[in-house]
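Please read the structure below before turning to the comments.
Let's turn to chain A:
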Amino acid sequence: MKLDSKIPEGPIAEKWDNHRFSSKLVNPANKRKFNIIVVGSGLAGGAAAATLGELGYNVDCFCYQDTPRRAHSIAAQGGINAAKNYQNDGDSIHRLFYDTVKGGDFRSREANVHRLAQISVNIIDQCVAQGVPFAREYGGLLANRSFGGAQVSRTFYARGQTGQQLLLGAYSSLSRQIAAGQVKMHTRHEMLDLIVVDGHAKGIITRNLANGEHRAWTADAVLLCTGGYGNAYYLSTNAVGCNVTAAFRAYRQGAGFANPCYTQIHPTCIPVSGDHQSKLTLMSESLRNDGRVWVPLDRENCDKDPNDIEEELRDYYLERKYPSFGNLAPRDISSRSAKEACDDGRGVGQGGRGVYLDFGDAISRLGESTIRERYGNLFQMYERITGENAYKRPMRIYPAIHYTMGGLWVDYNLMTTVPGCFALGEANFSDHGANRLGASALMQGLSDGYFVIPYTIGDYLASTGAGVLSPDSPEVKESLDKVKGRIDQLTSIKGKRSARSYHKKLGQIMWEYAGMARNEKGLNKAIGEIQDLRDDFNKELMVPGSGDRLNVELERAGRVKDFLDFGELLCRDALERKESCGGHFREEFQTAEGEATRDDENFAHAAVWEYQGREKIPKRHKEELYFDNVKLAVRSYK
Partner candidate 1 sequence: MNLTLKVWRQSGPKDSGQFETHLIEEVSEDSSFLEMMDQLNEQLLENGIEPIAFDHDCREGICGMCSLTINGFAHGPEDSTTTCQLHMRKFNDGDIITIEPFRARAFPVVRDLVVDRSSFDKIIQAGGFISARTGSAPDGNAIPIPKEDADKAMDAAACIGCGACVASCKNASAMLFTSAKAGHLNLLPQGQAEKDARVLNMVKTMDESGFGNCRNYGECSAACPKDISLDYIAKLNRDHAKAKIKNLFS
Partner candidate 2 sequence: MFTSSLGKKYLMALTGLVLIGFVFVHMAGNLQVFAGQAQINSYAHSLQSLPWFVLWGSRLFLLASIMIHAWTAYSLIVENRKARPNKNDVEVTKRAGWSSLRMGLTGTIILAFVVFHLLHFTIRSIYPEYAEMTTTVGSPAGEEIHDAFSMIIAGFKHEFISVFYVVAMFLLCRHLAHGFSSVFQSLGLRSEAWEKKLNLVSFAYAWLIFAGFSVVPLSVLIQKHGIFQFYDPSFFSS
């Protein structure tokens, strides 16, 4: 596998401009001759499908939900970063670039991050033009708030529903293109394989979830905008339907998978309440602007009513350990600190797995109505789930799997190692390194979809020329038969255990050994347990009903099967990365104070996994990362 990142020449600030100029263009009259498949309709997919349709390409867009507007980008709460410097507080493109590289613990590709920072300003303009109702100041201008990992106020937001509003913006543009006939939308369709012919991606196989029909779709290029793989942990903040299947199928077809071990644990989620739990709910990180995180200083006080614990008996551990960032310390650091406090026996709530997020001070300083205006919907959500009133009693929070920085390896053009197959948004690995800063996911998804792919896909299409595979060609038939065979296999095991039970078990293994802290022994154990679980799955799975109509158990079984294979890959990557960085914390590599120790000499690279066939250990490749513009330094938020 050859990893050519295709980083353009020139100084960092000019790379994107140079690249846009040197990329080939597709003549406007020729665009309609090209067919493009977009899988996923979230921020990246929705924006890409809408924009490519607008440019004149023929686009087919697929999503597993009943409408493109439900993609999980919708659940992002806090906001979207942009280097607008409207607050006059010292922000700039370079600072956003710097913060993102540093926040990613120096494991991202500088050129991509800089492009992201440059484009961030256009995204806000575009979204405002679409009618996204961003928060405004009384003068009518856009409002900002601050977010973890930054010392400037650069986050734009729409109450606690920023992701929803941005997605609805992209969805409205997409709808306009659907009405214009430029985009054909296929809802309740799940991609089950990538068709590769002569090394190029030429289409996909889908299953229509509503009626069970399998079909091949051919095109000149395939864009995978299918999100992350957080659900490998079963319990995560992802939507229940989120899955790794599309990306994993591409990996099986030759696309390199980069850094699967980089998983982000979000520090502010509602703690697990019992075995029935099917997902974890995130409380926006923006809460940390006004809330103070603490646990009791003494273990005996853990069961006490928090309001009865006196100020001097509370340990505001983030403020204590990281005085300059305090409660706004980046996600990985905040999460790990919460785990440390709970491991120390000072956790609160059910099972001692929770810490307090206290708004008492903010309420007495700003008044309850201000807090209600800022976070009302979050407090309401918290009350609904826990039955507790956070205006009167501190919230209980605990970290949960939230976002995955790893993903399909892509070059500067967002193309995977399979030519013609692109990966956008959370599905790729490119911009966040080993840790993503808050309010950057929305930025990346939209950047990739609105402003990057429209240029870079043109370069690929112009150099290959139009030529859609016939749906009757043998490669397509073979692919289709393979998928049907896999479905038949799942329904014919006829064992006794449900797919969900395997998923739950996998989640437990992953969280235990590949969660917030990992070590060699645990990871080896995890790999063994996952292999056993997979063997059991292949013998004992039960999928009732048939594949020829809506069958939720069949859908789940297919996704769980891929998670089982993928979970092993994740653990393998975590095992090989013998350092601690960002979301990947290896217990063997930490300072005496418990801070992560990076190994820049041996691990300043992206690890890219190449599939070698069934039963074979995948091959690990390296893309060396160079830091010419940001000095490699210990990431300190003290």
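Selection criteria: all candidates are chains of the complex that A comes from, given by their letters.
Basically, a residue touches a chain if its C-beta (ideal position, glycine included) is under 8 Å from a C-beta of that chain, and two chains touch if they have at least 3 such contacts; residues count from 1.
Bear in mind that the values here come from a model prediction, so they are computed numbers and not experimental data.
S.K.: Would you mind pointing out which option among 1 or 2 touches chain A in this complex?
M.R.: In this complex, the candidate that touches chain A is number 1.
S.K.: Which bits of chain A are touching candidate 1 when the two form their complex?
M.R.: Contact set of chain A toward candidate 1: 47, 50-51, 54, 65-72, 74-75, 84, 86, 122, 124-131, 133-142, 156, 158-159, 161, 164-165, 168, 171-173, 175-176, 178-179, 185, 187, 210, 237, 239-241, 273-279, 281-282, 380-381, 384-385, 387, 450-451, 454, 498, 500-501, 542, 544-545, 549-553.
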